[in-house]
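With one protein chain removed, the remaining protein chains of the complex are shown where they sit.
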């Protein structure tokens, strides 16, 4: 188990290294220099040169990367142009809010999708299965701003039962906070539900058809025991890895959902940074998101190992 | 399942007309997409108004006989804009998917066939690239490359390539271990021959299925990039862009958001339906 986690952490470090190179490369090596992007196409050339020198963008790439990485490691993520403030604390603050949103989303999504997947698989081809499969197919493929728009129109405007902005007024009680979160969380859940549901359903169907399930059934165990004790754990294995990958979609979804519902999280921040060419902020947000995403994947891997004795005990145990 | 399995007595369901599995959703999905392809191509002749024509006398009007989908805050006819608005998504998505498929198939075949360190290195790097949420990666790249149709195609294609490569690699690995590949090696066939002639035809099924699924996500991603202002730029009529431009009017003129959103929903659902049908058809 320890060896497995160790390997995964190493892999995580490698992933982050590649990610940092990628972020750095995109922001520093792509055609078009940084100062030109910041100052715009009509700025005089000497201003561009001066800013480039100020930013250190005229020195060798490797040196800049090393310096940049050292700074990142020490929490010096540069200053945002637009906010005129240090990037690191700003990103951290926004990240916290986003985690609340994302966490609520996952808390609703995972049990819901798994329960529906299991129920649908147990009655494969039944009414529940067919309706849910069709609906999830339709809804799950919709971009979140489209579902978001529909949700706002129906619940926020025509029925007028829910607030359409995610951020509650200052000093609001927990109930109000929750009410403000319903639509954006619903939007995230709709985005992710289909994939997770279908994955659970598929692996559940596979596990139900497996030889060990036949063994359990022919032992005379009641269907409840067969499903809970023998099928579910095996069926959840592929699902768990999918949850890991889903976190990526969740983060992407945050950008849109936060923008649509005007929620000051990291998603709307990175969108702001991108549209306003605030490069240090953009890089900071990307770093933070990548880190959280990689951690999420690590968590999924560890959970997978906990469920799977084969991974837990290492491959060579005999 | 456990319940029905004990029941060998239940009579069979007999169907008189049984077309091949999946053909019906496939046909419906294709038809639904073709409607919009036709509309986008024919928009210059079909649309009642030029999409960018501003009419200050008809600002933010609700749907009427004159303006079927209403007008926006500049008085532009929403129906005309929605009819034109599919063009970009319907160009970008297939082009980007094709790019991703070609790249992904090549990477997948090479890693699966050569294995060992080539596979290890390429897959680790792809894993790391995939560790970025797609939208973030696309956003970063487009900020620096500059928005525009070509760049959007390039970025989505590049982002999809690792995902497709993974599917192709998994399928090709299974095939590469089979004995007919060893027979080819015994004849001394070159790597290119084995990849192109022996392996590729046998991973075609998963490749096509993955392609249609990716096509759906390409529509999804390009619309989202449009919404985020990273795709085509105003005043070009684009569904995603229209939703974001008119977002502020949600409470006062909801039709300006509703119809472009419906357009996206239509196309995405249609492709999803077709992909599902195709999967059923190819992998019964």
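Labels for the chains are A and B, by order of writing; each one numbers its residues from 1.
Here is the rule we go by: a contact is a pair of C-beta atoms (placed from the backbone, for glycine too) under 8 Å apart; a residue touches a chain by one contact, two chains touch by 3 or more.
Assume contacts and distances are computed from a predicted model.
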Complex member absent from the view - protein name from UniProt, among "ABC transporter ATP-binding protein", "Amidohydrolase", "Carbamoyl phosphate synthase small chain" or "ANTAR domain-containing protein": "ABC transporter ATP-binding protein"
Neighbouring shown chains of the undisplayed chain, as defined at the top: A, B
Given A:72, A:216 or A:302, the one touching the chain that is not displayed: A:216
Contact set of chain A toward the excluded chain (per top definition): 210-212, 214-222, 225, 229-230, 233-234, 307-310, 313, 316-318
Touching residues (missing chain, whole complex) on chain B: 3-6, 8-12, 14-15, 18, 178-180, 182-183, 185-190, 198, 201-202, 204
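FYI, only the chains that are shown with their structure count from here on.
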Centroid distance [mean C-alpha coordinates] between chain B and chain A, Å: 20
Interfacial residue positions of chain B with respect to chain A in the complex: 1-3, 5-6, 124-125, 127-136, 139-146, 216-217, 220, 223-224, 227-230, 240, 243-244, 247, 250-251, 254, 257-258, 261, 264-265, 268-269, 271-273, 276
Complex contact set, residues of chain A against chain B: 11, 14-15, 17-19, 22-23, 26-27, 30-32, 37, 121-122, 124, 137-138, 140-146, 149-150, 152-153, 156-157, 164, 205, 208-209, 213, 217, 223, 226-227, 248-249, 251-252, 255-256, 259-260, 270-271, 274-275, 277, 282, 286, 289-290, 293-294, 297
